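Note that this complex is displayed minus one protein chain, with the remaining chains in position.
Labels A, B and C are assigned to the chains in the order they are written; within every chain, residues are numbered from 1.
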Amino acid sequence: MSEPIEEFRGRARAWLNQNMPPLSPAAWDRRAEGRRAVERDLQRRVWDGGFAGICFPAEYGGLGLAPEYQDVFSDESAPYDMPFTFNLPTFSILAATLVDFGTHEQKLRHLPAILKGDELWVQFLSEPSGGSDLAGCLTRADRDGDVFVLNGSKIWSSGAAESDYAMCLARTNWDVPKHRGLTIFILKIHQPGVKVEQIRQVDGSMEFCQEFFDDVVVPVTDVVGEIDDGWTVATRLLTHERSAVGGHSKYISGRSIGHDPSNDDDNTIVQLVRDLGLEQDRHARQLVAEAQVRQMVSRALIDRVSRGIAAGAASPASGAILKLFLATGVMRRTEIGLDIAGEVAAAWPVQEPHTPGQIMSEMSLWRQGISLGGGSNEIQRNIISERVLGMPREYAADREIPYRDVKRTGG
Amino acid sequence: MSEPIEEFRGRARAWLNQNMPPLSPAAWDRRAEGRRAVERDLQRRVWDGGFAGICFPAEYGGLGLAPEYQDVFSDESAPYDMPFTFNLPTFSILAATLVDFGTHEQKLRHLPAILKGDELWVQFLSEPSGGSDLAGCLTRADRDGDVFVLNGSKIWSSGAAESDYAMCLARTNWDVPKHRGLTIFILKIHQPGVKVEQIRQVDGSMEFCQEFFDDVVVPVTDVVGEIDDGWTVATRLLTHERSAVGGHSKYISGRSIGHDPSNDDDNTIVQLVRDLGLEQDRHARQLVAEAQVRQMVSRALIDRVSRGIAAGAASPASGAILKLFLATGVMRRTEIGLDIAGEVAAAWPVQEPHTPGQIMSEMSLWRQGISLGGGSNEIQRNIISERVLGMPREYAADREIPYRDVKRTGG
Amino acid sequence: MTPLLDDRVACAAVELDLTEDQAFFAQTTRKFLAAECSITAVRALESSDDGFDRDYWRRGCELGWTSMLVSEADGGGSLSDHGILDLVLVAEEMGAAVAPGPLVPVSVVASTISAHGSPAQKRTWLPGLLSGELIAAWVSGDGAIVEAGAQADVFLVTVDGEQRIVAAADATISPLVGLDLVRRFARVEISADAGEPIGGDGERELQIAVALQSAETCGAMQRIFDVTLEYMADRYSFGRPLSSYQALKHRVADNKMHLEASHAIATAAARAIAEDAPDANEVVSAAKSYIGAIATELIQDCVQLHGGIGVTWEHDLHLYLRRATVNRATYGTPTEHRERIAATIVGAA
Partner (left out) sequence: MTPLLDDRVACAAVELDLTEDQAFFAQTTRKFLAAECSITAVRALESSDDGFDRDYWRRGCELGWTSMLVSEADGGGSLSDHGILDLVLVAEEMGAAVAPGPLVPVSVVASTISAHGSPAQKRTWLPGLLSGELIAAWVSGDGAIVEAGAQADVFLVTVDGEQRIVAAADATISPLVGLDLVRRFARVEISADAGEPIGGDGERELQIAVALQSAETCGAMQRIFDVTLEYMADRYSFGRPLSSYQALKHRVADNKMHLEASHAIATAAARAIAEDAPDANEVVSAAKSYIGAIATELIQDCVQLHGGIGVTWEHDLHLYLRRATVNRATYGTPTEHRERIAATIVGAA
């Protein structure tokens, strides 16, 4: 029998109070340097306290408890600074996929290390030529006895420069249709032959990276799932990603921030209304309320879809609904913020960085980021129409022909 | 040399003042019975006064003048009740197509009759099975010596029950791909073998009809354009339709109403704001202004696109931009109207028909009508992307195969 | 298209954690409506004065439609501990069938009488409301339009947070005509000293009205969404089914998102009322402002996806559009409910 949940809550509350620092704005500054080092330490504290990996299997360092325990711990952790970075993608996407497809040895080697805060993971899926077409992978992995040799390039990996391992999708067979010749590898990031370059984003952040592989040697024992069946693994990985980004992964630990930046936007919008004295403006009031309604609906939707998936009543692909709602919500709320901000979105005092106007304005630059990362809105709409609703699949010109014969960008 | 335009204006003003009745709301009640008879008489007056068919060729009863003369006449006619029904589709679509493709005999027989108010025309294009796919025509015309025998059914013809002639699209060859076996016929509506049924619309109006053809005999001399090349004629007809509905046909006579119902909506919206005492409500003010802005932009856009097409700088297909702007504008303005109306859109006094709330509410039922008739918004978006912007054509499963082999609804 | 309807039921079941009793109740209501309330039957009521058949309503009441918000002591009784969670199932089914009947006003008034009425008030009105012999209507504020106002035997009148119970004989009633074929409204004038006081302040009443209305609108949206999806699969254009066109698929995907979001917030509203949550007013207003605005857009888009047939009288789409449009406009518009939410965030206007 598990510990009674209210006992668990009391124990978590007491422990958090004694061991974790209070939450500060630094926790969600995407541009802060050294934040990952802080989080590694925070995760180690959680591990030492016995609260790491609440829903991960006990066999691999987790607690093996039901999602309700994670919810309770997350609730209680709201006032504290937590290792948010580990949630996405390490815990909720990569470790989750490893739980599903890793060998016993792979899990033993990596899951406890992840839960201790020793390993941050990222995914190497997208390629410069590829966009949303992840299976249109050109990075190659050529077999040479007990190893594969990787060459190619990946892009849009979030935080790769400061992470340790990646799951990397590569083509191992060019003579079969695109989805059938792919393999997923566990790849140590910082090793000879791997070059990581940071990409500067429109808002000045350097979160995304591009990687270049030059004869990188990977042992066959680091294949996840079956050779040439990497698409099965990647599909699961993407399902975990949609769940995580949409807000209903049981592997996420800690409340809201780290996966829901929108609460901050709403605070910014309300702050703007106050700063600009628009409390009595019926137009501004409508906008503030609309932003708030979106948040309330979002929470209700996450609850509905998560429970639907858990109960088997809704397709696992329904996570796409959450991702699309989140992304389109960010678009609309940013628009609302700009409308309310008026001219303070154009320029701000040199001495006072992070005015609400500046925050809203810079957020608007980055607005489409959430509509692109983790599967674009277009991909989510394809998934909803085709996989959730069963509408006919879109015509693809690259289906059922050997991948080497497929027409590509610039070709 | 034509008459100097300001002289023409003075003459038109004086004549209109003496001969045409003042404008009354009855003119644009879509449900009014007997309206067409009134308009036939009005058009006859215009003909007798020498102002009919200002831009139609003089050879066939028109005045052969430049569009500026029509603009002047329309301007001056604003305060009067005019034969609006003739504008669309008779003048601007069917007579326009007859000018382009009719034989000399066809034009002589029909154009003066049209301009005298003796003939109202409609188009028989859509079919019950077809939707937007006009070339997917199943109505058949089988050659028998000097005549064709028509069998089949048409639908969505506006006002057919009270009209005289139609241009009817029928399949004359089933052994060639869909667009190559079609022919356009001039069809007398009220004759043996033609049954016309009125269709009741959501708002109670009976404007649209369905027709059933049972061995209807049509002489070969009533073919418009070439046999089996009816798609060329239909395409031009549709271009005239987009121009007319979008608001820039030179064959339309009389200002605004009859092709721009939106002015009425705007008046209704402003009336609602006044009736409900919302003049000082910043939210309602934003909405009223937004509706007004759309109207101003619409006028500017009609001007830009018409001149672009006339100067050859823009594709004739650009009329689709106008149609789409008009249709999406109706959607948005109806939404604005409902928002402002609040609960007066739900119910209204028995004794006071046509309250602004009722008008807005019933308009909203019919809102998509303009987004469907005259080529749906989806068709306009196809045209803009493919024909105006040159993006790749949509895959069609019925291209380049004999039409009898094409897969159809219910088959 | 049975699979879709099954999917809907399954989803609702998950969301509302239906008990066996509740599932049976919903199913009984669905079967009753299917038998008694075909679209043909609804259309036939257009010209009737009441907009619903009295016998139909009495038999609905026998199924428990009016008892869920009335305490057992008062002769009512719910299936779960929270009658509102049972009653939204009826509302959703009624939306799916565009069924007639004064479910919202009778529920609101019966609930208030059971919660706050004197023994005499309860004796006078509750048996008739429970059996369907009597009809009640809610007059909220001055000058508002009143659902079932001309059919009601008794009014609950709420003005400035004070409530009274007034017999219809003491009111001046002007029937209205409206957009919905079978839902009737009236203007009701009541003198300030008519009737007897009763407790409550109108907040709970509004919560119940909006929660039921939201569930009803969700039922209507879901039905139209399903019908449209089916139509798109069957209808060929340019040699391909409509459902194969990506531009349409993406719009349907957006509609699916809005539909699920609507169900989600409707459920959240019912639960917030059931749990007497501190933010119940806010959640209820979120439901109204979200669903009210999205429902008409979603159904209009379904009209568009149907093509010309969608704007004919013959097709049933407009009955649902009328219902959604009327629901949007009554018991507070989306704009008015957003204003209520704004008041909690940045203070009263």
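Here, a contact is a pair of C-beta atoms (placed from the backbone, for glycine too) under 8 Å apart; a residue touches a chain by one contact, two chains touch by 3 or more.
Not measured: the values here are computed from a predicted model.
**Q** Looking beyond the chains shown, say which of C:71, C:118, C:174 or C:246 touches the absent one.
**A** Of these options, the touching residue for the absent chain is C:246.
**Q** Of the residues B:321, B:360 or B:406, which one touches the chain left out of the display?
**A** Here the residue in touch with the unshown chain is B:321.
**Q** With the full complex in mind, choose from A:49, A:373 or A:402 the residue touching the hidden chain.
**A** Checking each option in A:49, A:373 or A:402, the one touching the absent chain turns out to be A:373.
**Q** May I ask you to list the residues on chain B that touch the chain which is not drawn?
**A** Here the touching residues of chain B are 270, 273-274, 279-280, 282, 285-286, 288-290, 292-293, 296-297, 299-301, 303-305, 307-308, 311, 313-314, 318, 321, 324-325, 328, 378, 380-382, 384-386, 388-389, 391-392, 394.
**Q** Take the complete complex as the reference. Which residues in chain C touch the chain that isn't displayed?
**A** So the residues of chain C touching the missing chain come out as 245-247, 249-250.
**Q** Where does chain A touch the missing chain, residue by residue?
**A** Missing-chain contacts on chain A: residues 126, 130-133, 136, 155-156, 199-202, 204, 208, 283, 331, 335, 338-339, 341-350, 361-362, 364-369, 371-373, 376-378, 381, 394-399, 406-411.
Quick note on the criterion: only the chains that are shown with their structure count from here on.
**Q** Specify the chain most distant from chain B by Cα centroid.
**A** For chain B, the chain whose C-alpha mean is farthest off is A.
**Q** Taking the mean of each chain's Cα atoms, which chain ends up nearest the overall Cα mean?
**A** C
**Q** Where the CA atoms of chain A average out and where those of chain B average out, how many Å apart are those spots?
**A** A distance of 52 Å separates the two centres.
**Q** Can you give the whole-Å distance between the Cα centres of chain A and chain C?
**A** Going by mean C-alpha positions, chain A sits 39 Å from chain C.
**Q** Please output the residue numbers of chain B that touch at least 2 other chains, ranges allowed.
**A** Touching at least two other chains: 283, 395.
**Q** Would you mind listing the residues of chain C that make contact with two or more other chains?
**A** Within chain C, the residues that touch at least two other chains are 335.
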